[in-house]
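Just one protein chain is left out here, and the rest sit where they should.
Let's look at subunit A:
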Amino acid sequence: MTTSELTRPRAPERAPESKASRRRVMGAGKQMHAGPLTYVVLTVFAVGSLAPLVWTAIAASRTSQRLAEAPPPLWFGGNLFKNLETAWEQAGLGTAMLNTTLVAGTITVGTVLFSTLAGFAFAKLRFRFSSVLLLLTIGTMMIPPQLAVVPLYLWMSDLNWSNQLQTVILPTLVSAFGTFFMRQYLVQALPSELIEAARVDGASSVRIVWHVVFPAARPAMAVLGLLTFVMAWNDFLWPILALNQQNPTVQVALNALGTGYIPDQSVIMAGALLGTLPLLIAFLLFGKQIVGGIMQGAIKG
């Protein structure tokens, strides 16, 4: 796995001019215009992609009796706001949203900051064991989160941290992928001469980071931030072990709704809709950047 990872995202390291010119050649030669059939097939997949989400909204606007009847509703009913309100109260979604925003926000800030610092060191600074440490970083991406769960659970209860948000925040505050992602970006985007010039001027490392690295890294930081926020918002395994229903994240609240013994389907759908809405809005606003980030070589979280 490590070798394939190493080869793939290395592409951006090539000189930018050559890449641009190849694009142009490709645009002229290979990239053919799509025929009508392409649009038809893509539309089918687009419908498959969006339909479950649209249908969530439809189901959330009906009653659970109506949802149990034979022809499933294909258009909106009048119960949306009532269901949203019930879901909001029943699942404690107010607290959950606030908690998730706090958790995902902190994790995003931490991950972006620490990844940029480490990525900069790996990309541009010379130090002992740097290549070994980089390999180690990449290798850790293979460790599944399940492997840490039992000890973390025991430690957190020893610390009396059960049900507290830092329990969820701390283990996710850094990211091996983020570090690698920033490294790959900075290798190319940050000219070494710029750093050397700053050094000659007598700037300390902290000043260099603040005045040279952060400005150069900003586009990648934004992309990594978006990807991290999506991942943190949707994190499931550790939050449902570490938090209870009194202090949940959105995913914990949804899990409680879905595994409850007397499920009201339309309310559950309203909850699912509410829990997804913030990210869908983010997607409408920043979809292009998120797509770009994944195409630069994101790795499944």
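Just a few scattered comments:
We take it that contacts are C-beta pairs under 8 Å (C-beta built on N, C-alpha and C of every residue); 3 or more make two chains touch, one makes a residue touch a chain; residues count from 1.
FYI, contacts and distances are computed from a predicted model.
Per the UniProt record, the absent chain's protein name among "Nitrate reductase", "ABC transmembrane type-1 domain-containing protein", "Sugar ABC transporter permease" or "Integrative and conjugative element protein (TIGR02256 family)" is "Sugar ABC transporter permease". Subunit A residues in contact with the hidden partner, per the touch definition given at the top, are 1-5, 7-8, 11, 22-23, 25-34, 38-39, 41-42, 45-46, 48-50, 52-53, 55-56, 59, 67-72, 110, 113-115, 117-118, 120-122, 125-127, 130, 133, 137, 140, 142-155, 157-159, 170-171, 173-174, 176, 179, 199, 201-207, 209-210, 214, 230, 233-234, 236-237, 241, 250-251, 254-255, 257-261, 263, 265, 268-269, 271-273, 275-276, 279-280, 282-283, 287-288, 290-291, 294-300.
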